[in-house]
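Notes follow the structure.
Heads up, one of the protein chains got dropped from this complex, but the rest are sitting where they should.
Coming up: chain A.
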Amino acid sequence: MRRFCLRELNIILVIFLFLEAFQGPIINSVKAQGIIKFYEDLTSFPCVRLLNSTGVIGCQSLKPVTGILYPINTSDDIKQFIGQDLNGKFTIVMPYDLMKIQNLRDLESSHKLSGVIAIINGTSGIAPRPTAFSPDETCPNCQYGLYRDETNQYQWNPNGLGLIQERFDFPIFALYPFDDRTTNTYNRVMKGVKKNMEHSFKNYPLQAVELSSLMWSAIDASTCLRRDFCQPLGGQSVYSTPSVNISNDDNKPIIVVAAAMDSRTLFHYLTLGVDNGVSGTIALLAVADAISRSQVEISKLPKHILYTLFYGEAWGFAGSSRFVSDITQFNCQVKGPAKGCPFKNGCGFPCKQNLDFTRINFTNIESIFEFNQVGMSTTGFYVHVDSNSTSNVELINKMNNISATINNGSAFVHAASANGNNLKLPPSSSMAFLEKNRSLSAVVLGDFQSNFKNYYNSEYDDGFNVSDDSIVDSICSIANVTAQTVWLQAQGPNYSNIPISVNCTLIRTLLNCLVYNYSCSFDRSLFKINKNNVERIGHYSSIFQYGMPGWLPTFAFNYLLSLNSSRALCKASTDCQNGERCSGGKCTNTITRYHDAYGAGLQYNQDGNAIVTDPTKAAWVESK
């Protein structure tokens, strides 16, 4: 098993304290008779409370709760526990796949529950997993999507348990041993469970655990923001174009290649999202690399190519909707420095680090290629479209033909509606663009036809159940088709027949760096990583803060910046011409920028405080 190191948990205080309870003269509860024998802080992964404009989701307990460790392995165990005559409160230790809403509610209503510890993985290799497990909803983010007003929306994620959207007023923690600290936690809990089994949960001393998951946030997003206890969920999207001269009025069509960077699960810090999140990001980066290596000078093409990696997409498409709304209707009211805005050169209010995004003219956008989940292809890839318009069908046919050429005549990219069901778009970033112009041609590429893969937005979407080779093959094949299609589209009718191809070795490197080892030498060659040993990084977006990009955006930014570097060597940005930047010893030749990503229902006011401006749109916030 690979060894991991997680990003530090600094958002909430998690205290585990073990106490051994001894039998006193009259035993009614552990709490009354408890004598602290040893007291040990343990690292674990909490389910945390989040808020939107209508209420709260996730877990919270106002007071630390103590419970005797009690194992549950099957649904029958749950029934037995509820019916059993036991004194005191219990912390249930159970496998993750038993975590269904009904099971948790049943346990809660037994009045014997103090908290839940979910075992996602054990210490001896990879524990057996359910064949399908998705804590997300059956139609994720559909309330914020393009079809939100339609009744009977198609449910893309039939395995969805809806855990992510539930509110639990008791603490839930996860055990996932992958390094010394997390293995220690696992072993301590398991040892406690074993001891209690020996004592039949009745004969003291028994092992108990105290769970604390107090978060300051309460009620809803606007309340929490007003009290200054919360910050918006999101971060920094990254966009990049090799067209350094792109301008709002050049009338050159723009081809957008898009993907979402982040993902989500019930236990945020365990989010990896290999299929949903990472695979699309890597495919996009590989396409950008392939096109940058072409012999035709990209900036002289008749069309612009714009790469967009959106962040906070798991939270009501925060990145894409913010980007689209900014490039369509941004109006800088206060130029120069302003209160609550840390940037001096951009716009003071609304606060923006730079105004380069205004050079992108939304009406010039011609087509969108979006990578959705592309890492687990088994039967080829499917192109999802909003409608079978002429331009969409044309793009599908082009990709189908190119895939046939690559694969010795048998096409592996098909229209998702080839089976006769037009399910329209799955939840995707393209929806934000189509919201403004429904006639745009947009293709969403995925390894699924009508149902999301079995581990959608689950902690199990960590790539452990498939080989790295198959993930790399999957990403490489779709990236190849897309790179060539985009390349042909960008050249217009008079295209040169110089083939381009993506670098599959690069894809393998990227997969390794983004999933298993963030401090890999490839990353270190691009930018400085201050911490010595950042191995596994969470792919959960976390909170938005001005000028504070997370791990993934930092990587994507520096990677895209380094592409297409003009060969001029430099030491500082002043050595480069045309306002180019110096990156990795070479002058860059791209416009690569961060773009703020937070829910479309939120805005920052002139005092620099976030407020909820549109409760119908996404307004997710988290405790500071």
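Keep this in mind: a contact is a pair of C-beta atoms (placed from the backbone, for glycine too) under 8 Å apart; a residue touches a chain by one contact, two chains touch by 3 or more; residues count from 1.
In this text, contacts and distances are computed from a predicted model.
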Tell me the UniProt protein name of the chain this structure doesn't show, selecting from "Presenilin enhancer 2", "SKP1-like protein", "Cofilin" or "heme oxygenase (biliverdin-producing)". "Presenilin enhancer 2"
Looking at A:197, A:219 or A:569, which residue reaches the missing chain? A:219
Which one, A:79, A:227 or A:524, makes contact with the chain that was left out? A:227
Across the whole complex, list the residues on chain A that are touched by the chain not included here. 60, 62, 214-219, 223, 226-227, 229
